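Now for chain A:
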Amino acid sequence: GGEETAAPATSAPATTAAAPATSAAAAGDGTLTIGSILPQTGDLAFLGPPEFAGVDLAVEEINAAGGVLGKPVTKIHADSGDAKTDIASQSVDNLLQQKADAIIGAASSGVSLTVIDKIVNAGVVQFSPANTSPEFTSYNDKGFYFRTAPSDVLQGRVLGDLMIQDGGENIAIMNRQDSYGTGLAAEVKKSVEGGGGTIAGEVAYDPAAPDFSADVAKIKEANPDAIALISFDETKKLIPELEKQGLGPDKVKIYFVDGNLADYSADFPEGLLEGVKGTLPGAASEGKFKENLLKTNPDLKDFSYAPESYDATVLIALAAEAGKDDSGTGISKNLVAVSKGGTKCTDYKACLDLLKAGTDIDYDGVSGPVEFSDAGDPSEATIGIYKYGKDNKYTNETYLAGKVDG
Partner candidate 1 sequence: MHAESLPAGKAAALKAFEGMAAEPGVPKPDPILVVDNVVRRFGGLTAVNVKHVEIQRGSITALIGPNGAGKTTFFNQLTGFDTADEGQWTFNGQAMNGVSAYKVARQGMVRTFQLTKALSKLTVIENMRLGAQSQKGENFFRGLIPGLWRGQEDEITAKAEDLLQRFKLDAKRDDFAGSLSGGQRKLLEMARALMGDPQLVMLDEPMAGVNPALTQSLLGHVKNLRELGMSVLFVEHDMDMVRDISDWVIVMAQGEVIAEGPPDSVMSDERVVDAYLGAHHDAPLSAEEEERQLHEAEAELDKESTE
Partner candidate 2 sequence: MDWTLIFSRAVEAGIGSEAIIYALAAIGLNVQFGYTGLLNFGQAGFLAIGAYAIAVTVATFGLPFFLGVGIGLLLAAVMALLLGIPTLRLRADYLAIVTIAAAEIVRLVVRSVALSDTFGGTDGLQAFSGSFYDMNPYPPGEYGIPPIIGFDNRSMWVLTVGWVLVAIASFILFMAMKSPWGRVLKAIREDEDAVRSLGKNVFSYKMQALVIGGVIGSLGGFIFALSRSAVQPDLYSTDLTFYAYTVLILGGAARILGPIVGSMVFWLLLIFIGTGLENAVNSGAITFITVNQVGAIRLMLVGLGLMLLLIYRPQGIFGDKREISIDAR
Partner candidate 3 sequence: MSAADPNAIVDRSAHVAAAGNALLRCDELFAGYLPGVNILNGADLYVNEGELIGIIGPNGAGKSTLLKSLFGLVEVRTGSITLKGENITGLKAHALVERGVGFVPQTNNVFPSLSVEENLEMGAFQAPKKFKERFEFVCEIFPALKDRRKQRAGSLSGGERQMVAMGRALMTEPSVLLLDEPSAGLSPKLQDLVFIQAQQINRAGVTVIMVEQNARRCLQICDRGYVLDQGRNAYTASGKDLIKDPKVIELYLGTLARA
């Protein structure tokens, strides 16, 4: 994040509201209760399964390692719906009622913004694995909002530079018309233009549109030599449309981002995506972590935000353990500390042992090094660069770890 989004003049939404209900938050009830509001329904329903799996896996491992403060962690899953329904607000009420100490979610920045006040005013930690909007950096969250989500700034900059490096002169950006899409698109644009490239066309499309031919036609008119496709699941509609209008991956360089970097082997004919590149924040989620996730939910196809969800859960547990306090206030006070500055550890068990021995720890997770800025944003992240093969699956080319100074 950064200071580019200055806090609004009247930044305090609830300056006078009581600080977190002190009675509830005083010391916690001894059991760490982690709630989640992640999409089970709605536009982002496809993101739900990996995120839930990430949380589940983490809780499983935490409890296997002896839980938090000697007690197993309780998890409560709830639906966030999408921004069209007001389900999230309901779910939050539910979770608060069930004395959740921390809530993981939501996936969509828009949804998070509708519930953030409710959560932080209740003295509960909100921890999103997927919010990327810069809004949260400066949001008056009373110190209760955190995220492991990759920053738009980082990914956008890497992607823009990558496109320049590959010789993209006339670059077009197609992005979802939502906070994720527009935010990331802005960063990519900044990066491309800063490196001497030209943005030939920019199209923000409505993800709910019945078809994207007009959007692609507009891109086509701009005659780009590279296209950054900032989208989610609509990619499955966009790629065929691009192909149809003669802008397929064989003719134009196409770049994916974290929202659509997925395994398309079942969706597209062989070779279609060959050569497409993409960026994905987070360290390798391949290997063991993926295997473990699949054990938790064998149906998983995509793994987007699973590492972030996993890390969020582990961090919350560690923070509670570090402060010997499972209340929201306790967790919020210790989250920054366990994320940086200390002995590095990469799994809960190891970290727990260090904590028990009184050592200051620095948790490095599966999504990256995870170091929180004071605003609760990750100040360090790993961005991977991937490339699709003939089989429409992506493989890693390289990883880069970047640091954002508060």
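What we mean here is this: contacts are C-beta pairs under 8 Å (C-beta built on N, C-alpha and C of every residue); 3 or more make two chains touch, one makes a residue touch a chain; residues count from 1.
These made the cut because all candidates are chains of the complex that A comes from, given by their letters.
Bear in mind that the values here come from a model prediction, so they are computed numbers and not experimental data.
Within this complex, the numbered candidate that touches chain A among 1, 2 or 3 is 2. For chain A in complex with candidate 2, the touching residues are 8-18, 21, 23, 39-42, 45, 48-49, 52, 75-79, 81-87, 89-91, 93-94, 97-98, 109-111, 113-118, 121-122, 133, 135, 139-140, 177-179, 182, 204, 206, 297.
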